[in-house]
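Questions regarding the structure given below will be posed in turn.
With one protein chain held back, the other chains of the complex are shown just where they sit.
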Amino acid sequence: MELIGLANYAIFMGILIGIYALLSLALNIQWGFTGLFNAGVAGFFAIGAYTSAILTSTPALNRMGGFEWPILLGWAAAMLVAAMIAWPIGKICLRFRSDYLAIATIGVAEIFRLIIKSEDWLTGGSRGITGIPRPFGDLPYVQSQLAYLALVVIAVLVVYLLVERQLKAPWGRMMRAIRDNEAAAAAMGKQVEARRLQAFIFGSAIMGLAGALFVHFNRSITPEAIDPMIATFLIWIMLILGGSGNNRGAILGAAVIWIIWSVSELLTDRLPTEVAIQAKYIRIFIIGLMLQLVLRFRPEGILPEERKRNPVGPG
Amino acid sequence: MAIIDFINFYIVPGLLLGSIYAVGAIGITMVFGILRFAHFAHGDMATMGAFIALAVVGLFGVTPWTALPIAMVLTAILAVGIDRTFYDYLRKRPAILTVMASLGVALMLRSLVQVIWGVDPQTYQRGIVRPDTYFGILLRPRELYTFLSVIVIVVALTIFLRASKWGKAMRAMSDNPDLARLSGVDNRMVTLLLWTIVGALCAASGFMLAINTELTPMMGWFLLLPMFAAAILGGVGRVEGAVLGGLIVGMVEELSVLVMPGQYKAATAFVILLLILLVRPRGLLNGKVL
Partner (left out) sequence: MSHSPMSVSPATADDFVLAMENVRGGYGDADILQGVTIKVAPREIVVIVGPNGAGKSTAMKAVFGLLIVRGGTVVFDGEDITGWAPNRIVKRGICYVPQVENVFREMTVHENFEMGAFLRKGDLTAAYDRVYQLFPDLKAKRKTPAGDLSGGQRQMVAMGRALMLDPKLLLLDEPTAGLSPKYMEQIFQITRDVRDTGVSIMLVEQHAKQALAFCDRGYVLATGANRHEGTGAALLADQEVAHMFLGG
């Protein structure tokens, strides 16, 4: 019994780690390889989650939709909508230093949170959306969980291989050159802008996909499911700790941080209620502190980026 | 609607909110201008300042407006400490890493507030205060004090920056850091002064928002977007621009309810931000673009 419970928990954890690994990989495309500061990761995640939820769920009385689209179409739409929102934001902000993108992406996440909360007819407001289908949802519990785990693993693997292949292509070499040398980037002009925009849109689409995977795993979603700042922050620390610029590092970081985060939640849940709430916020404090410690003592992360030494001489 | 009602229901609240944004945006624009990074812990530093004022009120039984200067001093010390602990060592690395560190500090400050003061809304003083009438304009004492405080703060800061040796050094550092160093300006002293001012301004903006509404752990985070919009609208590095930008953003937010559902008030700052980046990234008063 204990063992089965543990195995079930491990599968459950595996699925969530996979979803976070997708987010971490997506952020790696933006930050790790291109140097774009997306501070609204949770926003794009939520956009994907709600898009797929609205399109694929069963019809409901309290809101528009439930269109019962096929799940795969819902996922594709999640990526598309996230990309379509990323496009104008990137178009406006990528001309400037990444600080501006960070501000604007915080804005995206906040505005989307307002929309989720206010537009009952679309998002179900605080009641959220239920009746979201799950692939292999008809199978018995364990098989269903395993099947979903397989699905998530495949998604992570596909994204991983895609990104790795792109990195070895001229595209990837150019991106790194842009990131490491703003002056050279400026000299390359328009072309660079287009490449940075591509990276931002592609990363955001993957974040949307992760949101869709999450919502179909959960079968429902409410505004409380995603605290934009904490979720975004978790993903950042996953990438930085794992090793930004290294895809395997991004995946490893997702696993390490998610395990620490969940286990600490299990521990604090056992505390008496008076202190449990405080403990919850202490956990958040520690996550913030952890980022500072990583930045200070191991900025390259656990698995540093593999760099070819290219000596740069002046003049 | 009579013109006086329009003033009382839209213009006065807009100016009030705008001057609170202005005080916060001054700090943002100064950090952006001098240290050249977007300080994302600004809003949560304001939250912390407001709660420190609450603690001062509770501990010493003074009135909130007496607690404000004390809270400003304490938050200034906190800001300097945060810089020394979390930002200073990153100075020689790309500035964007400091932006990231500041996001971490934002999270830490907010969770500290939640641990110490809990998550429920609080107020400095209970009870309903009736507004007084000045030539038909309705103003509560706290609103009057807010306007007066903002004027005092802006005037004092302007005099410091225009007339004092170190104020000029700060402007020089914002204008041309290499040349400022060649002229013998000590970077560390400017940074120390900067965070002292920024901490005090954060406390003031947080306090003034809280006394006109209520204290919540999230209040500062919601200030962040309008404050950045105000700083960029005015022109990065321009103190007078931040004031102008703050007033415009506050006013537009209050007026937006005439044409938009009220719950999207907060979205107006975002729209202003994107518009100004699109058409005039240097801002109204020709600031910097990073």
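So that you can tell them apart, the chains are marked A and B in the order they are listed, and the count of residues begins at 1 in each.
Just so we're on the same page, a residue touches a chain if its C-beta (ideal position, glycine included) is under 8 Å from a C-beta of that chain, and two chains touch if they have at least 3 such contacts.
Everything quoted here is computed from the prediction, not taken from an experiment.
When the full complex is taken into account, the listed residue touching the unshown chain is B:L179, out of B:I116, B:L179, B:M260 or B:L275. Residue B:K168 is the one among B:R36, B:R91, B:K168 or B:R282 that touches the chain not shown. The chain not displayed touches chain B at residues 165, 168-169, 171-172, 174-176, 178-185, 237.
The rule is short, and it goes like this: only the chains that are shown with their structure count from here on.
Chain centres here are Cα means. That of chain A falls 31 Å from that of chain B. Against chain A, in their complex, chain B makes its touches with residues 32, 37-38, 40, 86, 89-90, 93, 95-97, 99-101, 103-108, 110-112, 114-115, 118-119, 221-222, 224-225, 228, 232, 261, 263-264, 266-267, 269-270, 273-274, 277-278, 281, 289-290. Of all the residues in chain A, the ones that touch chain B in their complex are 35, 37, 39, 89, 92-93, 95-100, 102-104, 106-107, 110-111, 114, 117-118, 229-230, 233, 236, 240, 277-278, 281-282, 284-285, 287-289, 291-292, 295-296, 299.
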